[in-house]
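The structure under discussion is supplied below as structure tokens; questions concerning it will follow.
Left out: one protein chain. Kept in place: all the others.
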Amino acid sequence: MDELKKIAKENRAKNTIWTIVIFALLIFWSFIVLFPFYWMVLTSLKSYSAYNAEYIPQFITLSPTLENYIQAFTAVPLARYFVNTIIFTLVTTILMMIIVVLSAFAFSRLEFKGKNLVFTAFLSLMMIPNELVIITNFVTISNLGLRNTYLGLILPSVTSVFYIYLLKENFEQIPDELYKAAKVDGTSDFKYLYKVMIPISKPTIVTIFILKVIECWNAYVWPRLITDDENYFLVSNGIQTIRESGFGRENIPAMMAAVVVISLPLIIIFLIFHKKIMEGVSRGGTKG
Amino acid sequence: MSNKNNLKGWLYLLPALVFIGIFMVYPLIDVFVYSFEEGYNFASQTYNGVGLFNYSYVLHDPYFIQALKNTFILVIITVPLSTGIALLISLALNSLNRFKDLFQTIFFLPYVTNTLAVGLVFMILFKKSAYSDGLINLLLNSVGISSIDFIEGPYWAKMFVLCFYTIWVVLPFKILILTSALASVNKDFYKVAKVDGTSRIRTFFRITLPMISPSLFYLIITGFIGAFKAYSDVVALFGTDLNSAGMNTIVGYVYDMLYGNSGGYPSFASAAALILFAIVLTITVINLIVSRRKVYYQ
Partner (left out) sequence: MKIILDHLTKKFVSIHNKKEIVTAVNDFNFEIPDGVLIGLLGPSGCGKSTTLNLICGLENPTEGRIFFGENDITDLPPESRGVGMVFQNYALYPHMSVKANIMFPLENLKGDKKLSKAEIEERALKAAKVVEIDELMERKPSELSGGQQQRVAIARALVKTPNVLLLDEPLSNLDARLRLQTREQIRRIQKETKITTVFVTHDQEEAMSISDLIVVMNKGVLQQMGKPQEVYNNPKNLFVAKFLGTPAINVFDGKIKDGYLYIGENKIRKAQADDQDVYVAIRPEGFIVSEKGVLECEFDRVETTGRDTSIISHNPNCISDDDIRTIVDADEKIIVNDNKIRFDLKDHKTYIFSKTDEKVMNV
């Protein structure tokens, strides 16, 4: 009897310790994840003189100011970067969606000669790293005289073999009977795509859309290669320029204000759609 | 099958084919061509010979050697470490009944943030400047370690920040994949194991690990590929002039050869890109061979 009590007690103690360890680990990592965001916002609210007077960084500020945000928009063309990024993101994403939907439909519902061959070729392209093709693309766009244009930024990014594949898989889950029924009713392929398949696959399409928006918003390498005129910079390039020459290089609170402004749109999108985004990514997205 | 149907199929595919042809297939062939054209002149688009000179040049370029070394160190440190930490965190997450969604959402946050932007915050946290030693040094001082400049200081310090930031950036994806893999393991296995008195360690190694091995393995492969292609997080921390910072990576080297102050050499860039591709391919093949023996597929 006493022995049983001892086992019960040990078991309880073990479980308690385990729970504490688990929560300690999770809270510790949450802190590491969130701290940079906190520091970013905090610094952006400190005035330039106050920040520079702090030899020992302060964890709170008692006199928050928005002057850095005003500076971020006046001293550097942050608004310009913003508009560029929005144009780039929306146009690229919408064009890509059209192309992806059309191709996925062709692969999943239409029968034509050479379909399997093309699809296999598409799949094998998924393994090709961007770094290999970017060199020639840079030369192509330069030769076409499209450097420092929206077109030059957008064109190479409007296809994604991976999203075609993802959507095709989704389209194929729509029962064949629906397509046959539509054919019997004399519905055209395009109308069927538009009226039936797209609405049914809406969750996947929305997921792809959001993922592509995130990708575009954070694009850095290609825009950096293809633009050297500030008027066509995207936010990532803008940040890099600010870091290297903006605000006299030393105005860190103003830089942080710019960083907050740039990060905010995606964080808002994330907070609204986090379930969708995480589900989409776990279904096979990769970073960038 | 009628011709009309054939035509229609190709018509729907046409936009994708055009863009993929111009921006993926053609460049893929072209990159090989470039890499063998010697003395290519970007302005006149002429070259004076065909051979392996570009490869030889790249492989003898001290900047490339440095980039190669940096990349390998980064890969060797961050891939196992990030996978391990992700596994640990996912296991902890998976054992929660409450707050699981909250923690999961927090941990995923870095995935959607701009690498360049947050990198700037990391730089400020780690940087030692004339005005301030920075927050991290403050912490180090409090445990009796003197300040180090992590951004422009010794090589190991810079490498440490880079690895730390890289792990911070890649972890959300890995945690997400592993938590969903863990969640998809039938709970009854754990119940049986518990009733049978299986210790936590043994449950992990004999049941959990084999069950999630496909996902774990997928993460290791993509982790290797991703780490070998490291670039923008390096730029975020050390700026665009990576060669002088001594922190360049292979991908950084490719872009530097293509564009910027040292740019204008698409041939060298192509050769370097193909060397990178060969390395990644080799590692992936080795990974696949290992997995044949180690991974349990249902």
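Observations
As written, the chain order gives the labels A and B, with residue 1 at the start of each chain.
The rule is simple: a contact is a pair of C-beta atoms (placed from the backbone, for glycine too) under 8 Å apart; a residue touches a chain by one contact, two chains touch by 3 or more.
Owing to the predicted nature of the structure, the values given are computational and were not obtained by experimental measurement.
Screening B:140, B:207 or B:221 for touch with the missing chain picks out B:207.
If you put the hidden chain back, the residue from B:198, B:262 or B:287 that touches it is B:198. Contacts to the hidden chain, counted on chain A, fall at residues 1, 4-5, 7-9, 11-12. Residues 186, 188-189, 191-192, 194-199, 202, 206-207, 210-211, 296, 298 are the ones on chain B that touch the missing chain.
Everything below uses one rule, namely that only the chains that are shown with their structure count from here on.
Put simply, the C-alpha centre of chain A and that of chain B have 16 angstrom between them.
Of all residues in chain B, those touching chain A in their complex are 1, 5-10, 12-13, 15-17, 19-20, 22-28, 30-31, 34, 42, 88-89, 92-93, 95-96, 99, 103-118, 120-125, 131-135, 138, 168-170, 173, 176-177, 180, 200, 222, 225-226, 229, 231-232, 235, 239-240, 251, 254-255, 258-259, 266, 269-270, 273-274, 276-277, 280.
Every residue of chain A that touches chain B in the complex is listed here, in rising order: 18, 22, 25-26, 29-30, 32-34, 36-37, 39-40, 43, 52, 54-57, 98-100, 102-103, 105-107, 110-113, 115, 118, 122, 125, 128-129, 131-140, 155-156, 158-159, 161, 164, 189, 214, 217-218, 220-221, 224-225, 235-236, 239-240, 243-244, 252, 255-256, 259, 262-263, 266-267, 269-270, 274, 277-278, 281-282, 285-288.
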